Structure formats: structure tokens, C-alpha cells
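Of the protein chains in this complex, one is absent; all others appear in place.
We just call them A and B in the order they show up, numbering each chain from 1.
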Amino acid sequence: MMSSTTTDSQDHATTPSGGGVGYFIGKYVFSRDHKIIGIQFLFSTLLWFLIGGLLALGIRWQLAWPWSNMPVIGNLLFSAEGGQISPEFYTMLFTMHATVMIFFVIIPILAGAFGNFLIPLMIGADDMAFPTLNMLSYWFMWPAFILIGMSFFTPPYGAGAGWTSYPPLSAVLGAAPGSESAQTLWLLGVTCVGISSMMGSVNYLTTILQMRAPGMTMFRLPLTIWGMFITAILQAFALPVLTAAGFMQLTDRMLGTGFFLPEGLIVNNSAMASGGGQPLLWQHLFWFYSHPAVYIMILPAMGMVSDIIATFSRKPIFGYKPMVYSISGIAGLGFIVWGHHMFVSGMNPVLGMTFMTATMMIALPSAVKVFNWLGTIWGGKVQFVTPMLFAISFVSMFIVGGLSGIFMAATPTDIFIHDTYFIVAHFHYVLFSGTAMAVFGAIYFWYPKMFGRLMNETAGKLHFFLTFIFMNGTFYPMHILGVVGFPRRLADPYHYETFAQLQPMNQFMSICAIGMVASQIIFAINIFYSMFRGPRVGRNPWKSNTLEWTAPSPPGHGNFDFQPIVYRGPYEYGSPEVDTDYYPQTQPPPEAESSGDGET
Amino acid sequence: MGRFWSLLFLLVPILGAGLFVVAALPNSAPLYDHWFPEDVSRDGFIIDNLFNFILYLTGVIFIATGFLLFWFLWKYDAAKNTEPVKFIHGSHTLEIIWSILPAVTLLFIAIYQMDAWAAAKMRRPVISAGADGVEGTSDDQLKPPLVEITGRQFEWRLRYAGADQKIGTPDDVHGVNELHIPVDEDIVVTLKGEDVLHSFFLPNLRLKQDIVPGMKQFIWFRATRTGAYDIVCAELCGWGHYKMRGRLVIESREDFDRWLQAERDEQNRVQYSPSETDE
Partner (left out) sequence: MSKMFFSWNQRSVLLLVALVAGMSLGCSPPVVEFRPAAGYKLAREAELEVQLGAKQEENIATILDSLFGTPDKPHVPQVAEVDMGQLMNQTAIEMAAGAVAVDEDGRPHGLYRQHCAHCHGITGDGMGPTAEFLNPYPRDYRMGKFKFKSTTTNARPTDDDLHRLLKHGVPGTAMPSFRVLPQGQKDSLVQYVIYLSMRGELERLLIGELLGAGELGIEGPEEVLLTLADKNTAEFQERSAWVQEKMTSIASSWLQAQSEEVPPPPENWGSAESRQLGRDLFYGTRGGCVKCHGNIALGDGDNTFDLKTPLVDDWTKENWPKKLGEAGLLEREAVGILAERPLRPRNLRQGVYRGGRRPVDIYWRIRYGISGTPMPAAKELKSDEIWYLLDYVRSLPYESISQPHEQLRNLKRERL
């Protein structure tokens, strides 16, 4: 079941030969090569990362200096009010910050950018199983970008019902300023992202299952691939529910159905015509997807972190099979815990008990993974290069994020901390301090493979240091705010007696947030500068074991210039069988001994 | 350089745990009032205690794992570590230990607080246990609600039962945003929504319940100290979500009755002459 290696079967037939615009478009724009598609995803998502970060700065500004002149935005949009933003603008800020970060940054960068780039390379295939579908999965993001981009220009500058889009607020047109056409555009945009993700997950599942090189058994796959594989299963099973729910909300808004709208609503002085629905139904359907979604947003990152830590500890991963089972356990349990977002929602309290128990259990595989990472570092030879720094910080920060989850898993404490900044702290720790840091590390790590050059190491360390400090300064105090009961999504929390004293802490956090966003400038410059001026590298600058490091940097079309054959697992660092401290998967065993497949 | 990074990671458990300690200690500058708001309820301490228990437990794990991370990074820095790498793929024993221990702990936490949850959300106060003498059965005579709170964009509309003890009759007393309740009594409140989701949050009573239009829900609590506290909306309800501030006034039964009567009289005012001034 081998695919050809060096042939350019895919796009020679369709790419016009010779130079010119047609050639450029065929090779770089509408490419079906998984590496190009991966890089397209990478740059698109990094651009949206910037936008999402700026939206976050808007939130932080309002929380630090409420109703003051907001830089740039105040002058541009609210000059009549002295630069003071309106309350509905604030609802747009937090809605779009979350929407952009979740649907346009984290999910596509993990699966679309890294999944696309790495999967065929790491399993020894020459491309994905369905290259055209792969290309479509990228281009389906563009309608989403355009639709959501358009929503920024409809009143009041975007959707304002939260990224969770709970009805009736989101489903009734008059319920909120951001619930009119902006909300429709939002729903359509998110649907397009869903379609793109579904296409991707079909591709990844088929490729990983069917196109592995000879000798690459499932338990010799690098943990990155395991992460991508399990994530693809999560996407495939959970997304249809969100898409269906999104359609139901669209029809509630536009066709007068009443899936989520009960009778007798009087919203903004208009009595609603449709009825007979239940707002909680949306919450169930939405969280049935969105809870697995949060695991979609971390499992690939965990996989990549495992690979980076093993490489730079020069030691095998501690407990490879438990790591695989933990990934599967997190994913499996992830399907039965969605109700923990709804403990105080009005859902039957008995369900609170069942969901709580299941949620508590997810901490177990997560803990196992953390211990195994610690075990990997123990006894190794740690190289403190930039990708490793980010990977270590993932472990350190994930401990914070994971432990904070236990507080909200316990239903009585959740009564108090639900919809407070304790929740915000938790998910920012796992999503930014966790996944985003892992993504940064992955960019530094696989950049030489993508572009054939190394990123600047000093700039990388500086970027890491500043981001680490400012990130913790921004998000750690949120735990304390949450203990006070500081609510989410309030444009002006300080007119409550209970929260009036929290403004200085918020100002500190906002200053750190500005520093954090500013620090990314170093990263951006590094990426672009190194692409043209970085030192060129060979195939394996990090001396890593996995298959992608045996291909040229960057790999040509078809990836490998030889047929990869796999002899062992991916983490045989420091093996006594060889003199070098690493032992690539494709290196044949020494003739003297019998070539036992490298058991993990 | 490796030593520097190891120390950087050591700062995480030190500063992380340190911030919680400073915030939790009473009167520690500059973090005055950066911990739980004052608890004026009978049962709020259960939530606070559970939180603190989880905090200590996770705190120990946080400090231990953070320290281990630092220690391993320090000790096994490639620039300083001359020993060969420990070529080991894992340890079955360790995996079992660190699967079972957390599992047991987590299950313990889960089961330990089920009763608190049931008390908060499932056991409504009763006046009498009914004919069978057992509380929690269907023949209990449930305590009727004192007030019905309707959340609407962007205020809390209140409706106190009148003399007939029923809400929805002409003798109800209407109010907005200022909820008075008598102290040291079991209070039952009905929650309704008129337009979108809201959430009735009383930080000082450790109480929160989402308001769902189309659903009539009951909450109950018992306040143990008088005073005025905030009512906060805890579910995004539109542009005015931040404006939905209410005031909870807990007062003695006599003061409460007097206040309610004054509101009733004002609501039924049938005379006005220009020499008077309003409120």
C-alpha cells in the first residue's frame, strides 16, 4: 500500500509549466500540496491572532480605565463621545475576541497548519489521502474570514451575543445590538469553519490510518500524530452537532421557528411570535461540541510538546503507551462532560452530579501526562533552546490551568465561580499559556523544516522570556479576581461595591497585556527576517528521530527522496544500540544484532 | 543559561502560591478585600470550605510538581550534567501509583460534596413534612415564595406576595432592583425571565441561578446578618449586562414588615396635594 515518493503525480498535470502568474497561482495559491496548505493556514491564522489580540487589548483597556478614551478606536469610531466606547461595543469586543481566537486561530493552527504540514511527513507519506479536499478545507476558511470580516462593519461593529451565542439573546433580532445581521454573519462564518474542519478531519483520519510507511505501526507513531489523530476523531463526531445547532439558530432568527425560544417573550418591547422552544437546548447542543472542542484545542499541542521535550531531553518519552491512552481517555471522557458548563443553567440538578463525577475524572489522564513529561525530563540532558523553553512552559502552565479546573468541576464551588474571572483564568491558562505557547514552540521547532532556515535563537529566547512574564502577569491575577466573584463580560464592574477595589489589579493586568502583545512584535520580525536571512540548515538541525527530519528542508513535492521504512518508535534517544544520542526511526539497525523492531 | 531558565520556572510555584497566600490573608496590603466577599448566609461556609479544601490540595500538588520541574531542569541541564542519559521508557509501577492516587482523590472530592449540591439545588425548604412525616417526599408542604424576581433587560423586577401569600394577585407589592428580605428566615424566591437569559447572583450569599425565560425556578437561602449587598447579573443579557446592579437589603423582620407596608402604601397612594413633597 505504498504511495510513490518522488513523483509529482498530483499537480504536474494541472500546474501550468514555466513561469508566470498562472504558475504562481497553481503552485502557491491553489496548491494541493499539504505543506503549502499548512503554511497558508499558518500565516492566515497568525494574522487573525494579531486581530484577536488587538480585540483583547480593547477589553483590557476598558477594564483598566473604563469609559476613558480608547486608543485608536476612540478616535475612529466614538469621537462624538470623546473616545468613550459604547456598552454594545464592549459586547462585540469580547464576543469577537473569543470567536476569532477559537475558530480562526487555535483550531485551524493546530489542525490546519501543523496537522497538514506534519502528518504526511511524520508518517512517511508523500501527501494527504485527499489533496484536493485538503485544498478545499483551506479555501473554505476564506468565506468564514470574509463573513466575519464583514460583520465588523455592521452595527454595532460585530456580533455581541458572546462566542457562546446563547439564545434568546442571539436568536431574537431585537434582543441585542449585535444580534441583528452581525449575528447572522457570525453563524454563517462559524458554519464555514466547521465545514473546513470536517474536511480536514476526514483527511487526517484516512491518511493516518491508511498511508503510514512500512513498519510504522500505530504504536510507533509520534505523539504529535496521536494528538492529531484523536483530535480528528473528536472533530468528526462533535462538529455535526454544532452545525445542526447553528442551523437551528439561523432558522429561529430568520424563519420564525422556535427551537430555542419559549412562549411569551417580550424582547425590546416586541412580543415574540414563535415559541414552544427551550433556551437550554442550545446550551446542550453547543456544549456537546464545544467541550470536545477545548480538547481539540489542546491535544495536538500536547502531542507536539511531547515530541519537543523528548528531542531536547535526549531521552525517550516516559510512558509512551500511557501517554497514548491518556490522550484517548481525555478525548473519550470529553464527550460526556459538557454539562459542567451548565451547572447553574437551570438544568436538572441531578445531572449536575453525573457531569461533575465525569469531569473530575478528566483530571486523571491530564495528571498522568504531566507526570510523564516530568519523567521524560528526569534523567535526561536538557537543551534549553527556544522550542524547549516553550514546551517546558506548556507543562508548567498546564499544571496551573488543569488544577484550576478542579475548582469549577466541583458543583458547589462552581455556583460561586461560574461566570466569574476564575473561569477566564482557567481557560486562558490552558489555551494561551498552554496551547499558544506550545504553538510558538512548534513554530520555532518546525520552522527549519518548513523554510529551510533557523529562526534567530536570541530573539527567540527574548520573545519567550517577555511573553512568559507578561502572560503570567495578565492571567494569573484573574484567579484572585474570580475568588472575589468578579463577573465576566461586564463593561464597568466597578460601580458594584463588591468589586470597586479591584480596579488597580485590573490596571496591572492590562499593562501586562499590552506588554504581552508588544512582545509578539519580536516574534513577527523573527519569522519574516529569518525566512530571508536566517542561517540555512540541513535536514535535521535538532537531531530528532521522527520521519520529517529525514526529508530535505524544506521537503520537495512528494516529501521524501527515498522510501521511508520504519524500524522503531520515535523516542529512541540515548539508545545503547548506537553511538549517537539519537536513533532515527528510519535508520536500519546495526547489522551485528538482529533487527528487532524498536519496542517502546 | 539553563540555570537561569530553571529558576524562572521555579518562580511559578513560588509567586503563584504566594499570590494566593497574600490575597487570602486578611488585611494584607495592597490586596485588601481581594478574597471571598463577606459571607452573610447560613450555608455559604460550605462552599468556602470546599473551595479552601481544593485550594490546599491543588496547592500542594502545584508546589510539588512545580518544584520537581525546577529540580529536574536544574539537575539535568545538558550544559552541566555529565552523566549519561537514563535510557528508560517508563515505569509500570509509577504509572499505576500515579493513576490510582489521583483517581481516588478526585472521586473523594466528587462524592464529598454531593450533599452540599443537593442542599443548595434540590432540597427546597418545607413548612411541614406532610402526612408521612418525612421530608423530601411529594406530600411535603413547601414554603411559599416571599418574592418573585423577574429578570428583564436590564433590571430586576420584584413582586412581593401580598396578604393572600400568593404572587400574581392585585395585592402584590411591586418593586425594582432593591430586594429586601428578613434576616434569619428561610427565604424562597421564584425566578422568572421575560426576555433573555439572566442570572441571579448574590455574592454574599454564595448563590447563583440562571434565569431562563419560559422556566419558573425556585431558589432558597437563609441570611444570618443584616446589611446591604450587591445583586449581580451573571449571564450575558445584552449591552446593559453590566448595568443590572441590584441591592439586597437584609433587615430584621420588623423592619422588613415596616418597609413592605410603606411600599404597599406608596403603591396604593390615592391622594396628592401640592404641599407635599415626594420621597
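Keep this in mind: contacts are C-beta pairs under 8 Å (C-beta built on N, C-alpha and C of every residue); 3 or more make two chains touch, one makes a residue touch a chain.
All values derive from a computational prediction rather than experimental measurement.
Across A:G38, A:G53, A:G83 or A:G115, the residue that sits in touch with the chain not pictured is A:G83.
Of the listed positions A:G38, A:P66, A:G227 or A:G460, the one in contact with the omitted chain in the full complex is A:P66. Mapped onto chain A, the interface with the missing chain covers residues 66-69, 71-72, 74-75, 78-84, 86-89, 155-156, 174, 176-177, 263-264, 266, 268-270, 492, 529, 531-533. Within the complete assembly, residues 153-155, 157, 168-170, 174, 176-178, 239-240, 243-247, 266-274, 277-279 of chain B touch the chain that is not shown.
The criterion applied here is as follows: only the chains that are shown with their structure count from here on.
If each chain is reduced to the centroid of its CA atoms, chain A and chain B end up 31 Å from each other.
Put simply, chain A touches chain B in their complex at residues 86-88, 90-91, 160-162, 166-169, 172, 175-177, 262-268, 277-280, 313-322, 344-346, 349-350, 352-353, 356-357, 360-361, 363-364, 367-368, 370-372, 374-375, 377-384, 389, 392-393, 395-397, 399-400, 403-404, 406-407, 410-413, 415-416, 418-420, 465, 468, 472, 476-477, 479-480, 483-485, 487-493, 495-498, 501-502, 504-505, 571, 573-576, 581, 600. Residues of chain B that touch chain A in their complex: 1-2, 5, 8-9, 12, 15-16, 19-20, 23, 30-37, 46-47, 50-51, 54-55, 57-58, 61-62, 65-66, 68-69, 72-73, 76-78, 81, 84-91, 94-95, 98-99, 102-103, 106-107, 109-110, 113-114, 116-118, 120-122, 153, 194-197, 199, 201, 203-204, 206-215, 217, 229-230, 232-243, 245.
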